[in-house]
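Heads up, the thing below is written out as structure tokens.
Complex shown without one protein chain; remaining protein chains in place.
Now for chain A:
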């Protein structure tokens, strides 16, 4: 086969033309991509492909298209118009406003985009329209190729019950269970008893782990039946239920398959996806530590049997649950490119997107089953904009004020669709990137993952790196002793961040102290001072007081050159580094070991927030004198906010629910603020009575009104009538109404945004 590699310079040019400031990063991606960069240029596929997706997966597909010389069309919502995927593609078409139902799921707009750009094929990525048979049908009707399986396969595998029947028929192991319409709770109980507890109940049409309930006895079965049938009817309009044996402590292992339109199918080994939270994957690896070659082969062959049974073509994934005795049961088949496909690419060297495009054009598979290797080990961490301290991850939003991917490290692949300055919005998935590391062995890949997480700079949003780093360094994970219950088992009381040992604590304290002194010394150098400084000798010994958590430590620090020797808690720590205070990264050598810390913030009061071992720690460093004097400082009692009602976000007040003289009970609605297209009800924290309007005479009547008009036309309270001006803790002037013992405040200022004043 004639192999041709696209020269890096040409590659660079492609990006430079499209988007100058992106090019350095994309080149790095290209060099580090852990999949084949070889393709056969004589094999003509498509002239132009439209990617009906956004974010990292759109970027991922565009990269392969560029490699194959295919022109790309991105679709985007209006808020995504400057998103990375829209800039990376050769053409970009806006398909609607931010909500996905009006843009990325808007088939009419996407079909229009296909027509106007003349795209010959559509890659759907994952999610959105990737498993939508209606979309596939409409494409087929217009003669546009859908890069994915046939409608028939999508339909067959998209339904939980049908897919199980097909699997059973194809001699694939399935979980004992019942699927179909369950009429009454008692019927459900009888079915459950036949299968044997525990059982799992969910709506047949529901995807993934959505709406899944587990019952250990008859009572729970009844309850599960009630919820699931309601949900099935309301969410999916399809009241069929699935009741099946629940496998306790299972592993989630999936087989990647690849099939062409000529009846050939391959299995590309497994991916271990057991580390999940709320049935969503967090860390994946390939291969699995758990499978032996016999099991692997058995699973692979069954996956291929299933693919053939539905005349599958393109890439797909067959998910299995594997119990502790290596019995495996078919779970479902995903008829699309999976989120975690990069780890399969790393160990097999295949470019799955390329293969999907080839297959869609009708080419035969290039590989035979015996050509598929397992080369080394690959780990993927899903980096999310979410707070890991709240039920292992609640979404957070914000703007990436600083963002650097750890691409300076070798064997690291980062699939992302965002860049510094991007917004993580409420409209889309909060995934920041997929961080993949690769190594000859699992421990190599894991060690690289530690480095990569430590080197990853994300500022502006809360992220789950603390959790990811704890998972991949946990002894149970390292030994491969994992299941889908890993997180709740290891952190029964919720995730609390890295717990420092005596030595790591000393290291952290010493690093903070050394950083503090570096900043202090730097402050003594300045420009343009004509006077000669009178201090003859530079100080090189300090005594500092460092607070971490509740504890206070006295540190003695000696500096020689760039090396700080720190005596702390009876131990000695030696810290050295380049001490670049402008860089978010803090590469240090602590006791002759390289450690990557990050300085998240530093202020004049001695507060330093350091990210160490993935978790951020707040320390306070004070000179001995300042610490001594600080002991005289009174502790500030946090303001009692129960009598103040604050709007959680800037918005428009659309209704006030209490009249003067009304008494409100705890929890009662006081007013409604509209923000982010949502109406938020603000409720009373304690019982209060709205005071009758007692405004002094002479005040214009309109200030007495408590309607939205006042809020919409805010004035600078305090100018005309100082009694109206109150400030919130944040200091912004707020519109407020006086209740008896109850100040009611709504941030009215931001509404000025809507005023075109000149």
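Operating definition for what follows: a contact is a pair of C-beta atoms (placed from the backbone, for glycine too) under 8 Å apart; a residue touches a chain by one contact, two chains touch by 3 or more; residues count from 1.
By definition in this document, contacts and distances are computed from a predicted model.
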Field: Undisplayed chain, where the name is taken from the UniProt record, one of "Origin of replication complex subunit 4", "RCC1 domain-containing protein 1", "ribose-phosphate diphosphokinase" or "Propionyl-CoA carboxylase beta chain, mitochondrial"
entry: "Propionyl-CoA carboxylase beta chain, mitochondrial"
Statement: Missing-chain contact, candidates A:47, A:78 or A:481, resolves to A:78
- prompt: Which one, A:181, A:440, A:554 or A:625, makes contact with the chain that was left out?
  reply: A:625
Task: Identify the residue among A:230, A:401 or A:485 that touches the chain left out of the display.
output: A:401
Statement: Residues of chain A touching the missing chain are 21, 78, 81-82, 399-403, 419-423, 520, 522-527, 529, 531, 533-535, 580-582, 603-606, 622, 625-626, 629-630, 632-634, 636, 714-716, 718-720, 722, 725, 727, 730-733, 749-750, 752-758
